[in-house]
Structure formats: C-alpha cells, structure tokens
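As you look at this complex, bear in mind that one protein chain is not there, while each of the others sits in place.
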Amino acid sequence: MRVLEPWVAAPLTEFLGESGARVALVMTSAGQVIAQHGFTRSLDVMSAAALGAGILATTDELAHILDARTGFGAVVHQGVRQGVWLAGFDTPRGRWIALVVFGPESSIGLVRLFFARFAEQIARAAPPLVPAREVLAEGFERELDQSLRALFGAS
Amino acid sequence: MTDVSLPPASAALQGLAFLELGERLRQRGQFAAAASVALAGLGHYPDVADAHDLLARIRTDQGHDAGAIAAWHAALECDPGHVGARKGLAFIAFRARDFTTAERQLELAAMQAPHDASVLAALDRVRSVQPVSAAEDEPRFTDPSGGLLLYDLQGMRLAGGIGESDDAALADAVAAEAAGLSREAARAARLLGLGRIRHLVLETADARVAVMPVAHDAALLLRRGAAIPIGRLLALAGRAAQAADDWLGRMR
Partner (left out) sequence: MNTSQWHDALRELTGVTGVLGALIVSADDGLVVAETAMDELATADVAALAAAVVSRAGRCTDAMRAGVPSSLHLAAEQGALLAMAGPPPLWLVAVARHDAELGRLRLLLRDFAGALR
C-alpha cells in the first residue's frame, strides 16, 4: 500500500482486510491520487484514477439530468471473476473518490458495508486543513517528485 | 447397456414384475437401467413400499445417500413396518458413524421381524462398535476417521479428520476452509450485535455439520449423517468441545 496522506493508511488497511477487496485507489474528485493498494505499475494508477474520476463525474451528471437529487451512491460493474466499486464520499478535505476491485472471495454487499465504515473513519481521522501554500515554480517539481515517490515508490 | 436376456421394461411393468427386473439389473451393476425401471414402476404403483425400497437400494449403490434416505422414508410412509427400509436407513446411518440412529432403526426392524437373522446380526454388529462407556457415538478427536476435526483459527489442523477417510491432506484442506468459516461466522455475529458465537450448524443433502469454538483460538467441526437430529449433533459437539479444551490445555 502506498499513501500520500499517512492518516489514510489505517482506515484503508482495515477496509481492505474486512472487505476482502484486491485493489483500492483513493483520489480526489479531480483525479489526484491519495492512496493506492494492489496496483503494480504507475501507469495503471494514473489511468484508473483519471477514468474513475471521469466515470463518477459522468454519473453525477446523469443523476442531475434524471433529477436524482441525492445523486447515486455508487457505480458497480460486476464481472464474472471480479467487480469494480466506484463511489464518492465527503471528507473534511473535500469530496474524494474510491475505486475498489473485488473478486469472488468478496461481494458487492461486503464492499458496500465496509466502504461505509471506511468513509466514516476517513471523515473522523482527517486532520485540520492547513491553508494551501502558494506553489512556486522552483518547489513544484520537487513536491511532485515527492508525491510520486510516495505513491509509486522510488524510481 | 441393457441386458437383452431380460424382459423389456414395458412387459415387466405388468403387475409388480418390475421389482424383480429392477433388482436383477441392480445386482448386475446396471444402476441407471435399474433406476429407470424402478421409477417407471413407481409411476404406476406409487403406494408400493417395495418399489421405493428398490429405488433406495439403487440410489445407495449409486452413492446417492440423500436419495436413498428419501426413498426409504417414502417406503415407510407406505408401510411403517417395512423391514427393508429400516435396515437401509440403519445402513446409511452406520456408514456415517451415527450408531445411535443405526441401532434405533434396527431395533424397530427387529420389532417387526424378531426372527430375522440378518437384522439381529446387524444389531449385534452396530452394538459391538459403539463405545462401551456411552450409548452415543461419542466423537474422538484423536481418531482421524472419527468425523471430528480440531483446528486453530489460522487454519492449521490440530487433531482429527472428517470421517469416512483418514486422508490427512483432505483434513488439512477442510481445516483451512473451516477456519475461514469460523472467522466469518464470528465476524457476522459481532457486527450484527449477536455477541460471541456459540455454534454453527450446516446441513447438506448428505451431512449435518456442527462448528463450535474451542478455547479462544481454536474450533472443532463435527460431521455426521443427515439423519442425526440437530439437538444430538450439538450435544455431541458440546462434549467434544469440552474434551478438546482439556486436551488443548494439557498439550499447551
């Protein structure tokens, strides 16, 4: 597991253990990766994050068109050998998205059950938001490198 | 393959001749053909206990115990004093090491046929294999063929086996799966606010299985035939859990 925000690790570890999910990706609604587990190549993570954020944005828009005022809780794709659970959840840091891949050892019901707990734990564990610093050109590349190293390992 | 020397099924269905035909096919190992004859006969004579008995014996030969039990029960509904059905149910129970049920069925058969040597011999045989100290088929967790498996919650087998077979690899595989089941059941009970798990009972067509925690980090699985009453299964499992707790305490 790799996390950009260390306080996400414990709830995510518990979620993975309880739900039996194989892969998890937590990101902001803009597609910035917060944590990942189970991905083997950074390309997969970046593609999955972008596609996941896009799917959820599309679904939210569909909910708007259909006048579903509370939106849709989650998007689930159930395959023969594995399923994908994609859901947004509110945190003190804004709206985040989780993409979860699960196999036959788990189920939509288990992922749903423990995802709700995960979202609650994240909301409780989130430290107070520190005002964003102005990103300077000379610091931007260094911070980006640090983030990528944290998520995908040293390269 | 059908034996051409036998009369055709349609002809045999005249009267109860199908019983003889079905039995001959069964004895020759032509189980599918024998079952077809028995079922065709039952279509015409659903109230004939001997027809259900024939089907039950064929099902037993085919290894389909649940089908055999159902057929013998049907025979007893037609004729509550049917000795063959009692003997058959006793046989299935005996094979599943459910000696109490086997003995009870044979005693009922003996009441109907007090001079039937085969019933009396079977009764002697059942009584001879029962533990001297207890009327029940007391499970022994040190006997791999006893149908009692003791395992830790990491999925490692501690003692015993699953009955009918003393295959250690099979018992290890069952221990691994049973530990997963124990953990899942404990989690479900905890998250649903039901508290600590006492036992889990599973039923399949051929078996009844009790899973019971032992100490804080182990559990046992007791397997018996489908005929055993659940109350007795749990009583046996409870006694086995107590014995296993003592055994684990001494071992540790």
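Order of writing sets the labels: A and B. Residues in every chain begin at 1.
As a convention for this text, a residue touches a chain if its C-beta (ideal position, glycine included) is under 8 Å from a C-beta of that chain, and two chains touch if they have at least 3 such contacts.
For clarity, every value in this text was computed on a predicted model and none was experimentally measured.
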item: Hidden partner chain, touching residue among B:Gln27, B:Gln154 or B:Thr204; value: B:Thr204
item: Of B:Asp47, B:Glu77, B:Glu177 or B:Asp246, the residue in touch with the unshown chain; value: B:Glu177
item: Touch list for chain A against the chain that is not drawn; value: 78, 107-110, 112-113
item: Sites on chain B contacted by the missing partner chain, in the whole complex; value: 66, 162, 170, 173-174, 176-178, 180-181, 184-185, 187-189, 191-207, 209, 221, 223, 230
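Here, only the chains that are shown with their structure count from here on.
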item: Centre distance in Å when chain A and chain B are each reduced to the mean of their C-alpha atoms; value: 51
